[in-house]
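Excluded from the complex is one protein chain; the other protein chains are retained at their positions.
Going in written order, the chains are labelled A and B, and every chain counts its residues from 1.
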Amino acid sequence: MNILEKLKIVKHKNPDIIDFCIETIRFRKLLENAQALLDLFEDGHEKNLGEYILDRHYVTSLIDNVVERLGLMIYDACVLAPESGEKLYTQYDKHKLKAGRLFRDSEDSEKKNSDELTSITPEYKLLAEVLKWLDGEPSEPESTVLDFMVHIYVCVLKSLETKNILKSEALFKGGISKDPGSNIYLVDLWKDAFFSPKLRSLDDINSIPLKYFLMDVYHGRALPNSKNGKKAVTWIAAASEYRLSLSTLKSDFQFRLEATASDYEKSNFIFVFADHSINTKNILPAGFHIEKTDYGRFAWSIDAASETIEDNLILIGRNLFSA
Amino acid sequence: MEAQKLKIMVIDDENIVGKRLKPVLEKSGDIVETFEDGVSALARFEEEPFDIVVTDIRMEKIDGIEVLERVLAKSSRTKVIIITGYATVEVAREALSKGAFDFIAKPFKPADLRTIIKRASQELNA
Partner (left out) sequence: MNFNYRNIANYEMDYNFRFRYETLRALLNKNGSALQILSDLEADLSHMRQYDARIKHSVRRLVTETLLMAQELNLLTGNRYFDLYEIIFSLRNETDKLFKKGKLTESRPLALEISSPAMLDPGLIGGKASGICFLKQHLGNSVPDGFIVTTVAYNLILEKNNLQERIRILLSNLDVTADKDQFKSRIETIRRWIKSAQVPDEIEKEIKKYAGLVTKISNDGLWAVRSSAVYEDGMHSFAGQFDSKLWVKAENLVKSYLEVLAGRFTERAVRYRLNSGLHEIDTPMGVLFMPMVDPVAAGVIYTSDIKDSKSNTMIINAVPGIADRMVKGEESADTFFISKEAPHPKLLKIIPASREARKGIEADTAVNYIKTGKLLEIADLALQAAKKFNNDLDIEWALSKDEKVYLLQARKLSIIHPDKDASAKLAKKKDILPILEGGITIFPGRAEGPVKFLEPEFDISAVPEGAIVIVEKPGTEFAPVLPKIAALLVMQGNPVGHLATLIREFAVPAIFKLGSNAKILFRKNIISVNATKRKIYSGVRWKGIRERVMARIAAENRHEKSGPLYDFVLRLNLVDPDASSFKAKSCKSVHDTLRFMHEMSVRSMFGFGDMQKRGRKKKSRKLKTSLPIKFQLIDLDKSAPVNTKTVEPKDVASVPFKALWRGISDKKIFWPEHWKKSLPGIPSEFQESVLGGDKGPRRASDTNYAIIAKDYMNLNARFAYHYAMVDAMVGPGTENNYVHFRFRGGGASDENRVKRAHFLELVLRQSGFRVNRQGDLVTAWLRSYPRQDSENALETLGRLMICASQLDAVFKKDSDVKLYVNYFLKGEYGIFA
(Lines give C-alpha, C1' and ligand atoms only; values in the text may rest on other atoms or scores of the structure.)
Protein backbone atom coordinates (compact mmCIF):
# COMPACT_ATOMS: atom_id res chain seq x y z
CA MET A 1 0.00 0.00 0.00
CA ASN A 2 1.46 3.29 -0.99
CA ILE A 3 -0.84 6.06 0.02
CA LEU A 4 1.57 8.58 -1.34
CA GLU A 5 0.80 7.35 -4.81
CA LYS A 6 -2.86 7.86 -4.27
CA LEU A 7 -2.75 11.55 -3.52
CA LYS A 8 -6.14 13.00 -4.17
CA ILE A 9 -5.10 16.31 -5.48
CA VAL A 10 -8.03 18.25 -6.63
CA LYS A 11 -7.26 21.85 -6.93
CA HIS A 12 -3.60 22.40 -6.41
CA LYS A 13 -1.37 23.58 -9.11
CA ASN A 14 1.73 22.00 -7.79
CA PRO A 15 0.84 18.65 -6.33
CA ASP A 16 4.30 17.29 -6.80
CA ILE A 17 5.79 20.15 -4.93
CA ILE A 18 3.60 19.54 -1.91
CA ASP A 19 4.56 15.93 -2.07
CA PHE A 20 8.20 16.81 -2.45
CA CYS A 21 8.21 19.25 0.45
CA ILE A 22 6.54 16.88 2.86
CA GLU A 23 8.83 14.12 1.76
CA THR A 24 11.84 16.34 2.39
CA ILE A 25 10.56 17.23 5.83
CA ARG A 26 9.86 13.60 6.62
CA PHE A 27 13.34 12.58 5.58
CA ARG A 28 14.69 15.33 7.76
CA LYS A 29 12.70 13.92 10.65
CA LEU A 30 14.23 10.54 10.02
CA LEU A 31 17.69 12.05 10.18
CA GLU A 32 16.80 13.84 13.39
CA ASN A 33 15.70 10.60 14.94
CA ALA A 34 18.94 9.05 13.74
CA GLN A 35 20.91 11.90 15.21
CA ALA A 36 19.13 11.42 18.50
CA LEU A 37 20.17 7.78 18.43
CA LEU A 38 23.76 8.71 17.76
CA ASP A 39 23.60 11.14 20.66
CA LEU A 40 22.40 8.33 22.88
CA PHE A 41 25.32 6.20 21.78
CA GLU A 42 27.71 9.02 22.49
CA ASP A 43 26.20 9.67 25.86
CA GLY A 44 26.55 6.01 26.76
CA HIS A 45 30.17 6.01 25.72
CA GLU A 46 30.87 9.11 27.70
CA LYS A 47 29.35 7.69 30.82
CA ASN A 48 31.27 4.51 30.22
CA LEU A 49 34.57 6.29 30.64
CA GLY A 50 34.13 5.85 34.32
CA GLU A 51 34.04 9.34 35.71
CA TYR A 52 30.36 9.39 36.36
CA ILE A 53 28.29 8.27 39.24
CA LEU A 54 25.42 6.42 37.69
CA ASP A 55 22.85 3.85 38.60
CA ARG A 56 21.16 0.94 36.89
CA HIS A 57 18.30 3.22 36.06
CA TYR A 58 20.53 5.12 33.68
CA VAL A 59 21.35 2.00 31.72
CA THR A 60 17.80 0.71 31.53
CA SER A 61 16.54 4.06 30.42
CA LEU A 62 19.25 4.10 27.78
CA ILE A 63 17.92 0.81 26.45
CA ASP A 64 14.34 2.08 26.55
CA ASN A 65 15.24 5.28 24.76
CA VAL A 66 17.14 3.51 22.05
CA VAL A 67 14.30 1.12 21.31
CA GLU A 68 11.81 3.95 21.25
CA ARG A 69 13.87 6.19 19.06
CA LEU A 70 14.73 3.39 16.68
CA GLY A 71 11.03 2.68 16.33
CA LEU A 72 10.38 6.29 15.39
CA MET A 73 13.12 6.21 12.81
CA ILE A 74 11.76 3.05 11.29
CA TYR A 75 8.32 4.50 11.07
CA ASP A 76 9.65 7.45 9.11
CA ALA A 77 11.48 5.04 6.86
CA CYS A 78 8.30 3.11 6.18
CA VAL A 79 6.50 6.25 5.15
CA LEU A 80 9.27 7.10 2.72
CA ALA A 81 9.96 3.58 1.53
CA PRO A 82 6.82 1.52 2.03
CA GLU A 83 8.11 -1.37 -0.01
CA SER A 84 10.76 -2.02 2.64
CA GLY A 85 8.36 -1.71 5.54
CA GLU A 86 7.80 -5.30 6.39
CA LYS A 87 11.47 -6.16 6.24
CA LEU A 88 12.39 -3.26 8.46
CA TYR A 89 9.84 -4.06 11.11
CA THR A 90 10.89 -7.68 11.23
CA GLN A 91 14.44 -6.65 11.88
CA TYR A 92 13.28 -4.13 14.44
CA ASP A 93 11.45 -6.84 16.33
CA LYS A 94 14.67 -8.83 16.51
CA HIS A 95 16.43 -5.87 18.05
CA LYS A 96 13.65 -5.50 20.53
CA LEU A 97 14.16 -9.07 21.62
CA LYS A 98 17.82 -8.40 22.11
CA ALA A 99 17.02 -5.32 24.14
CA GLY A 100 14.64 -7.36 26.23
CA ARG A 101 17.35 -9.83 26.98
CA LEU A 102 19.71 -7.10 28.08
CA PHE A 103 17.01 -5.71 30.29
CA ARG A 104 16.47 -9.08 31.93
CA ASP A 105 20.19 -9.45 32.44
CA SER A 106 20.19 -6.18 34.29
CA GLU A 107 17.47 -7.38 36.60
CA ASP A 108 19.39 -10.56 37.28
CA SER A 109 22.55 -8.73 38.05
CA GLU A 110 20.73 -6.60 40.56
CA LYS A 111 19.70 -9.69 42.42
CA LYS A 112 23.29 -10.74 42.66
CA ASN A 113 25.28 -9.46 45.56
CA SER A 114 26.24 -5.87 45.25
CA ASP A 115 29.30 -6.31 47.36
CA GLU A 116 30.91 -8.56 44.81
CA LEU A 117 34.53 -7.70 44.78
CA THR A 118 34.94 -6.84 41.18
CA SER A 119 36.59 -3.66 40.09
CA ILE A 120 33.75 -3.06 37.69
CA THR A 121 30.36 -2.40 39.18
CA PRO A 122 27.38 -4.19 37.69
CA GLU A 123 26.05 -0.98 36.20
CA TYR A 124 29.17 -0.44 34.21
CA LYS A 125 29.25 -4.04 33.14
CA LEU A 126 25.75 -3.80 31.82
CA LEU A 127 26.55 -0.52 30.13
CA ALA A 128 29.41 -2.16 28.30
CA GLU A 129 27.08 -4.88 27.04
CA VAL A 130 24.58 -2.33 25.85
CA LEU A 131 27.22 -0.35 24.02
CA LYS A 132 28.32 -3.45 22.25
CA TRP A 133 24.83 -3.93 20.96
CA LEU A 134 24.58 -0.30 19.92
CA ASP A 135 27.69 0.27 17.89
CA GLY A 136 30.33 -2.13 18.99
CA GLU A 137 32.15 -4.70 16.97
CA PRO A 138 29.46 -6.96 15.64
CA SER A 139 29.55 -10.67 16.39
CA GLU A 140 27.48 -11.30 13.29
CA PRO A 141 27.27 -8.98 10.32
CA GLU A 142 24.67 -6.25 10.63
CA SER A 143 23.67 -6.98 14.19
CA THR A 144 24.41 -3.67 15.82
CA VAL A 145 21.92 -0.86 15.95
CA LEU A 146 24.28 1.34 13.99
CA ASP A 147 24.44 -1.20 11.19
CA PHE A 148 20.69 -1.32 11.17
CA MET A 149 20.53 2.44 10.89
CA VAL A 150 22.79 2.43 7.87
CA HIS A 151 20.67 -0.28 6.33
CA ILE A 152 17.64 1.91 6.84
CA TYR A 153 19.36 4.76 5.05
CA VAL A 154 20.04 2.50 2.10
CA CYS A 155 16.41 1.43 1.82
CA VAL A 156 15.17 4.98 2.03
CA LEU A 157 17.59 6.50 -0.40
CA LYS A 158 16.97 3.81 -2.95
CA SER A 159 13.30 4.54 -2.71
CA LEU A 160 13.77 8.29 -2.98
CA GLU A 161 15.95 7.88 -6.00
CA THR A 162 13.29 5.87 -7.76
CA LYS A 163 10.64 8.44 -6.93
CA ASN A 164 12.75 11.30 -8.09
CA ILE A 165 13.24 9.75 -11.46
CA LEU A 166 9.50 9.43 -11.80
CA LYS A 167 8.93 12.98 -10.70
CA SER A 168 11.64 14.90 -12.37
CA GLU A 169 9.64 15.52 -15.51
CA ALA A 170 6.78 16.91 -13.46
CA LEU A 171 9.07 19.16 -11.54
CA PHE A 172 10.52 20.62 -14.70
CA LYS A 173 7.10 21.59 -15.82
CA GLY A 174 5.65 22.39 -12.48
CA GLY A 175 6.86 25.88 -12.01
CA ILE A 176 9.52 25.64 -9.39
CA SER A 177 11.69 28.59 -9.71
CA LYS A 178 14.79 28.32 -11.73
CA ASP A 179 17.60 30.72 -12.00
CA PRO A 180 17.86 31.54 -15.67
CA GLY A 181 20.85 29.82 -17.10
CA SER A 182 21.45 27.94 -13.93
CA ASN A 183 21.30 24.25 -13.28
CA ILE A 184 19.77 24.32 -9.86
CA TYR A 185 16.09 24.21 -9.01
CA LEU A 186 15.17 26.05 -5.85
CA VAL A 187 12.30 25.28 -3.60
CA ASP A 188 11.43 27.42 -0.63
CA LEU A 189 10.47 24.58 1.62
CA TRP A 190 7.69 26.28 3.51
CA LYS A 191 6.36 28.62 0.89
CA ASP A 192 6.36 27.06 -2.52
CA ALA A 193 3.88 24.30 -1.81
CA PHE A 194 0.94 26.65 -1.53
CA PHE A 195 2.04 30.06 -2.53
CA SER A 196 2.93 30.26 -6.17
CA PRO A 197 6.65 30.23 -6.45
CA LYS A 198 8.18 33.09 -8.28
CA LEU A 199 11.06 32.78 -10.57
CA ARG A 200 13.93 33.53 -8.31
CA SER A 201 17.65 33.60 -8.18
CA LEU A 202 19.83 32.05 -5.57
CA ASP A 203 20.10 35.42 -3.90
CA ASP A 204 16.40 35.64 -3.23
CA ILE A 205 16.14 32.68 -0.97
CA ASN A 206 16.99 33.32 2.63
CA SER A 207 18.86 30.26 3.71
CA ILE A 208 21.96 30.32 5.83
CA PRO A 209 23.34 26.89 4.92
CA LEU A 210 22.71 27.52 1.24
CA LYS A 211 24.64 30.75 1.41
CA TYR A 212 27.60 29.08 3.02
CA PHE A 213 27.46 26.18 0.65
CA LEU A 214 27.62 28.42 -2.37
CA MET A 215 29.87 31.05 -0.94
CA ASP A 216 32.90 30.18 -3.00
CA VAL A 217 31.25 28.94 -6.11
CA TYR A 218 28.31 31.10 -6.99
CA HIS A 219 29.05 34.49 -8.37
CA GLY A 220 25.72 35.52 -9.72
CA ARG A 221 25.54 33.24 -12.66
CA ALA A 222 25.12 29.56 -13.09
CA LEU A 223 26.75 27.00 -10.89
CA PRO A 224 29.73 25.47 -12.54
CA ASN A 225 29.45 21.81 -13.33
CA SER A 226 30.69 19.32 -10.90
CA LYS A 227 34.30 18.59 -10.57
CA ASN A 228 34.23 15.20 -12.09
CA GLY A 229 33.66 16.71 -15.48
CA LYS A 230 30.59 14.67 -16.07
CA LYS A 231 27.65 15.57 -18.21
CA ALA A 232 25.38 18.44 -17.29
CA VAL A 233 24.00 17.91 -13.88
CA THR A 234 20.77 19.32 -12.53
CA TRP A 235 20.34 19.86 -8.87
CA ILE A 236 17.36 20.41 -6.70
CA ALA A 237 17.68 22.37 -3.49
CA ALA A 238 14.96 22.74 -0.92
CA ALA A 239 15.81 25.36 1.64
CA SER A 240 14.49 27.21 4.61
CA GLU A 241 16.13 29.67 6.91
CA TYR A 242 18.31 27.15 8.66
CA ARG A 243 18.03 24.08 6.48
CA LEU A 244 19.26 22.87 3.19
CA SER A 245 18.38 19.72 1.34
CA LEU A 246 20.31 19.30 -1.86
CA SER A 247 20.29 16.37 -4.23
CA THR A 248 21.01 15.46 -7.77
CA LEU A 249 17.95 15.55 -9.95
CA LYS A 250 19.11 14.68 -13.37
CA SER A 251 22.54 13.22 -13.47
CA ASP A 252 24.41 10.02 -13.77
CA PHE A 253 25.50 9.91 -10.19
CA GLN A 254 23.72 10.24 -6.94
CA PHE A 255 24.58 12.78 -4.31
CA ARG A 256 22.61 14.10 -1.42
CA LEU A 257 23.38 16.71 1.19
CA GLU A 258 21.29 17.57 4.22
CA ALA A 259 22.40 20.36 6.49
CA THR A 260 21.15 22.47 9.35
CA ALA A 261 23.08 25.58 10.31
CA SER A 262 21.43 27.69 12.94
CA ASP A 263 22.11 29.59 16.10
CA TYR A 264 20.62 26.71 18.00
CA GLU A 265 23.60 24.45 17.98
CA LYS A 266 21.95 21.33 19.21
CA SER A 267 20.18 20.89 15.92
CA ASN A 268 23.13 21.55 13.61
CA PHE A 269 24.46 18.77 11.46
CA ILE A 270 25.53 17.74 7.99
CA PHE A 271 24.58 14.48 6.34
CA VAL A 272 25.93 13.33 3.00
CA PHE A 273 25.28 10.45 0.69
CA ALA A 274 27.39 9.78 -2.36
CA ASP A 275 27.36 6.79 -4.63
CA HIS A 276 30.58 5.09 -5.52
CA SER A 277 31.27 7.14 -8.59
CA ILE A 278 32.23 9.99 -6.34
CA ASN A 279 35.27 9.87 -4.17
CA THR A 280 34.10 11.36 -0.92
CA LYS A 281 37.66 11.87 0.19
CA ASN A 282 37.83 14.66 -2.34
CA ILE A 283 34.68 16.26 -1.16
CA LEU A 284 34.42 15.91 2.57
CA PRO A 285 36.60 17.69 5.05
CA ALA A 286 37.90 15.94 8.12
CA GLY A 287 35.62 15.34 11.04
CA PHE A 288 33.03 13.17 9.36
CA HIS A 289 32.05 9.69 10.34
CA ILE A 290 31.84 7.54 7.22
CA GLU A 291 29.99 4.30 6.66
CA LYS A 292 30.56 2.31 3.51
CA THR A 293 27.90 0.17 1.92
CA ASP A 294 27.47 -1.49 -1.44
CA TYR A 295 25.09 1.23 -2.44
CA GLY A 296 27.33 4.12 -1.60
CA ARG A 297 28.86 6.04 1.26
CA PHE A 298 27.06 7.74 4.08
CA ALA A 299 28.72 10.41 6.13
CA TRP A 300 27.71 12.69 8.94
CA SER A 301 29.43 15.43 10.85
CA ILE A 302 30.71 14.78 14.31
CA ASP A 303 31.13 18.35 15.46
CA ALA A 304 28.01 20.48 15.63
CA ALA A 305 29.60 23.81 16.46
CA SER A 306 28.20 26.56 14.23
CA GLU A 307 31.58 27.65 12.94
CA THR A 308 32.59 24.16 12.00
CA ILE A 309 29.35 23.55 10.18
CA GLU A 310 29.72 26.76 8.28
CA ASP A 311 33.30 26.02 7.30
CA ASN A 312 32.41 22.50 6.29
CA LEU A 313 29.62 23.72 4.06
CA ILE A 314 31.90 26.15 2.30
CA LEU A 315 34.44 23.44 1.75
CA ILE A 316 32.01 20.87 0.46
CA GLY A 317 30.51 23.39 -1.91
CA ARG A 318 33.84 24.34 -3.21
CA ASN A 319 34.98 20.77 -3.63
CA LEU A 320 31.83 19.75 -5.34
CA PHE A 321 31.68 22.53 -7.85
CA SER A 322 35.00 24.05 -8.58
CA ALA A 323 35.83 23.67 -12.20
CA MET B 1 41.77 33.21 50.29
CA GLU B 2 40.95 31.62 53.59
CA ALA B 3 38.59 28.76 52.97
CA GLN B 4 37.34 27.15 56.10
CA LYS B 5 36.99 23.42 56.22
CA LEU B 6 33.47 22.43 55.36
CA LYS B 7 31.69 19.60 57.06
CA ILE B 8 29.87 17.73 54.36
CA MET B 9 27.39 14.93 54.76
CA VAL B 10 26.52 12.60 51.90
CA ILE B 11 23.43 10.39 52.06
CA ASP B 12 22.60 7.82 49.37
CA ASP B 13 21.34 4.29 49.64
CA GLU B 14 23.66 3.17 46.87
CA ASN B 15 26.92 2.86 48.73
CA ILE B 16 28.92 3.37 45.58
CA VAL B 17 27.87 7.02 45.61
CA GLY B 18 29.39 7.77 48.95
CA LYS B 19 32.46 5.75 48.11
CA ARG B 20 33.02 7.69 44.89
CA LEU B 21 32.23 11.12 46.26
CA LYS B 22 34.23 10.99 49.47
CA PRO B 23 37.74 11.11 48.01
CA VAL B 24 36.79 13.71 45.42
CA LEU B 25 35.26 16.08 47.92
CA GLU B 26 37.99 15.54 50.47
CA LYS B 27 40.55 16.75 47.97
CA SER B 28 39.79 20.34 48.79
CA GLY B 29 40.40 19.67 52.43
CA ASP B 30 36.81 19.35 53.51
CA ILE B 31 35.57 16.78 55.96
CA VAL B 32 33.17 14.25 54.49
CA GLU B 33 30.98 11.68 56.19
CA THR B 34 28.84 9.26 54.23
CA PHE B 35 25.64 7.47 55.14
CA GLU B 36 23.46 4.94 53.43
CA ASP B 37 20.18 5.82 55.01
CA GLY B 38 18.39 8.85 56.31
CA VAL B 39 17.86 7.59 59.82
CA SER B 40 21.51 7.18 60.76
CA ALA B 41 22.40 10.36 58.92
CA LEU B 42 19.90 12.43 60.84
CA ALA B 43 20.97 10.87 64.10
CA ARG B 44 24.50 12.01 63.37
CA PHE B 45 23.23 15.42 62.36
CA GLU B 46 21.57 15.75 65.73
CA GLU B 47 24.92 15.30 67.39
CA GLU B 48 26.62 17.86 65.27
CA PRO B 49 25.21 19.98 62.48
CA PHE B 50 27.00 19.92 59.12
CA ASP B 51 27.59 22.82 56.74
CA ILE B 52 26.48 20.96 53.65
CA VAL B 53 24.21 17.97 53.23
CA VAL B 54 24.02 16.11 49.92
CA THR B 55 21.16 13.68 49.82
CA ASP B 56 19.51 11.40 47.32
CA ILE B 57 15.86 12.14 46.77
CA ARG B 58 14.40 8.69 46.78
CA MET B 59 15.46 6.46 49.58
CA GLU B 60 13.52 3.88 51.44
CA LYS B 61 12.73 4.76 55.01
CA ILE B 62 13.18 8.50 54.92
CA ASP B 63 13.27 10.27 51.59
CA GLY B 64 15.32 13.26 50.58
CA ILE B 65 12.59 15.82 51.11
CA GLU B 66 12.10 14.70 54.67
CA VAL B 67 15.84 14.83 55.25
CA LEU B 68 15.81 18.36 53.87
CA GLU B 69 13.07 19.44 56.22
CA ARG B 70 14.60 17.89 59.29
CA VAL B 71 18.05 19.24 58.54
CA LEU B 72 16.80 22.79 58.04
CA ALA B 73 14.71 22.58 61.17
CA LYS B 74 17.77 21.74 63.16
CA SER B 75 20.18 24.08 61.45
CA SER B 76 18.78 26.76 59.20
CA ARG B 77 22.11 27.78 57.77
CA THR B 78 23.00 24.36 56.41
CA LYS B 79 22.95 24.14 52.64
CA VAL B 80 21.14 21.08 51.35
CA ILE B 81 21.75 19.73 47.86
CA ILE B 82 19.42 17.12 46.42
CA ILE B 83 20.47 14.30 44.09
CA THR B 84 17.63 13.38 41.80
CA GLY B 85 17.31 10.25 39.73
CA TYR B 86 14.95 11.58 37.14
CA ALA B 87 15.23 15.32 37.03
CA THR B 88 11.59 16.15 36.97
CA VAL B 89 10.49 19.68 37.52
CA GLU B 90 8.12 18.76 40.33
CA VAL B 91 10.91 17.37 42.41
CA ALA B 92 13.04 20.41 41.83
CA ARG B 93 10.19 22.71 42.67
CA GLU B 94 9.32 20.99 45.87
CA ALA B 95 12.92 20.89 46.98
CA LEU B 96 13.68 24.48 46.09
CA SER B 97 10.55 25.85 47.65
CA LYS B 98 11.34 23.99 50.85
CA GLY B 99 14.70 25.60 51.08
CA ALA B 100 17.07 23.31 49.20
CA PHE B 101 20.03 25.15 47.84
CA ASP B 102 20.17 23.35 44.52
CA PHE B 103 19.81 19.96 42.92
CA ILE B 104 21.88 17.71 40.65
CA ALA B 105 20.64 14.89 38.46
CA LYS B 106 22.19 11.44 38.08
CA PRO B 107 24.31 10.56 36.24
CA PHE B 108 26.69 13.34 37.20
CA LYS B 109 30.39 13.89 37.53
CA PRO B 110 31.66 14.37 41.05
CA ALA B 111 33.40 17.53 39.85
CA ASP B 112 30.03 19.06 38.95
CA LEU B 113 28.80 18.47 42.45
CA ARG B 114 31.91 20.09 43.76
CA THR B 115 31.09 23.24 41.83
CA ILE B 116 27.68 23.44 43.43
CA ILE B 117 29.22 22.89 46.84
CA LYS B 118 31.64 25.69 46.17
CA ARG B 119 28.79 28.05 45.41
CA ALA B 120 27.06 26.95 48.56
CA SER B 121 30.11 27.61 50.65
CA GLN B 122 30.40 31.10 49.18
CA GLU B 123 26.94 31.81 50.47
CA LEU B 124 27.79 30.34 53.82
CA ASN B 125 30.74 32.62 54.20
CA ALA B 126 29.12 35.74 52.82
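We adopt the following convention: a contact is a pair of C-beta atoms (placed from the backbone, for glycine too) under 8 Å apart; a residue touches a chain by one contact, two chains touch by 3 or more.
Bear in mind the structure is a predicted one, so any value in this text is a computation, not a measurement.
The residue from A:Asp93, A:Asp108, A:Asp204 or A:Asp252 that touches the chain not shown here is A:Asp93. The chain that is not drawn here is touched, among residues A:Cys78, A:Ile152 or A:Ile316, by A:Cys78.
Against the chain not shown here, chain A presents residues 1, 3, 6-10, 18, 22, 25-26, 29, 57, 60-61, 63-65, 67-68, 71-72, 75, 78-79, 82, 85-86, 89, 93, 96-97, 99-100, 103-104, 190-191, 193-195, 241, 262-264, 267.
One chain of the complex is left out; on chain B, the residues touching it are 86, 88-90, 92-93, 96-97, 99, 123, 126.
The working rule: only the chains that are shown with their structure count from here on.
Within the complex formed with chain A, the chain B residues making contact are 14-17, 20-21, 85-86, 106-111. Put simply, chain A touches chain B in their complex at residues 47, 51-55, 57-58, 114, 121.
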